[in-house]
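Here is the structure we will look at.
Only a single protein chain was left out; the remaining protein chains are all shown in position.
== chain A ==
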Amino acid sequence: MGLKSNLHNLKEKYKGTKMAPAFNAIHTFLYLPNETTHGGTHIKAADDLKRTMNIVIMALVPCLIFGIFNAGYQHYAAIDAASGVIREASLFSNFITWDNFVVGAWTVLPLVIVSYGVGLIVEFIFAVIKGHEVEEGYLVTGMLVPLIVPVDIPLWMLSVAVIFGVVIGKEVFGGTGMNILNPALTIRAFLFFAYPTWMSGDKVWVHEAVERAGTADAISGETLLGAYAQNSSLAGIDYMDMFFGFIPGSVGETSKLLIIIGALFLIFTKVGSWRIIISTLIGALTMGLIFNGVVSAEWIGESSKFYGLMNVPFWQHLIIGSILFGAVYMATDPVTASQTNKGKWIYGFLIGFISIMIRVFNPAYPEGVFLAILLMNVFAPTIDHYVIQGNVKRRMKRLKVKTA
């Protein structure tokens, strides 16, 4: 009772002042507000935006924890590999270990803290300046960002990118709910185009690979996609490793199993759109099949630089790279996705289709998912427009039949 009434008194005190949004953001984090309905319906459903966003974060936490262990595991595995020992991944004997956790936590948690810290500061500043409440959108963005960057990204780069992403990607459009581009992907795109050496290549995906490059202790920091793009492959990795996620990659996107569990959770809670997730996967498989067809028709030979990735069996595209992560957590962002149910099918399909196309045709940067999603973010309103025009035309037709 004490805390509740004290906070209530403070809220009344701050009411109408510049600091009110900042205070309310913290207050409503602790307590569901005492607001009642006025006009309109007198009762409201239990869900609010905080609850919805919280569900997405809960779906992401397993990926984050796995990412922490994987960061450590890949670090030690690469050191072993450099000395000629090929590791066999095993969940309990060499994956969930204290050493892995320590290395992972020291590299990943700072990313999380910087992402949330910087992003929320920007959000609070904008809320105070513009006098609106702090909206919850960044809670998810802040969680997504550390999961989609390479593990060793310098923290200052991340800070700059987060500020850019939140301001240009979201606030200039009017804040949560108004943005055109997914803010998390805007941040990643900024990093990719501003600091390409830190976002791609064969050094950045494993902890310390960059620092050790060129020294006697050099280790490989390459991803599967990178290897495929150069028509080679990584030693000692089988399909189950890809599926469970014991592979190098961005922090949180390697474990397909946990992403699938997260996806099922999102679909079950009706927070994520099953239409987008499924249609993205269909789109990706379709493009994969087309490329497989091109290879088996022998239109391109083994000498082609596209051969490596085109030759990947279509279903394997889903377990390498970040297509699954993108489909589940990025493409489904309701603000930037298509907003009509029919539109969601088209939107998702094109994301999957274009992702694999970029993946195959762009050997310099063999992951196309984020570009594909950003591209479709831009076209989502267009897709919606045509879906809605269908409804409008039906209405017009009804009128014409009447008057004829």
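The rule we apply is simple: a contact is a pair of C-beta atoms (placed from the backbone, for glycine too) under 8 Å apart; a residue touches a chain by one contact, two chains touch by 3 or more; residues count from 1.
As a convention for this text, contacts and distances are computed from a predicted model.
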Can you pick, from "Na(+)-translocating NADH-quinone reductase subunit A", "3-methyl-2-oxobutanoate dehydrogenase (2-methylpropanoyl-transferring)", "Sarcosine oxidase subunit gamma" or "Multidrug ABC transporter ATP-binding protein", the UniProt protein name of the chain not displayed? "Na(+)-translocating NADH-quinone reductase subunit A"
For a quick check of understanding: of A:28, A:97, A:286 or A:316, which residue touches the chain that isn't displayed? A:28
Sole contact to the chain not displayed, among A:239, A:268 or A:315: A:268
So which of A:104, A:119, A:146 or A:175 would be touching the chain we can't see? A:175
What is the set of chain A residues that contact the non-displayed chain in the whole complex? 4, 7-8, 24, 28-52, 54-55, 133, 135-137, 174-178, 268-271, 273, 334-335, 337, 339-341, 344, 384, 388, 391-392, 394-396, 398-399, 402
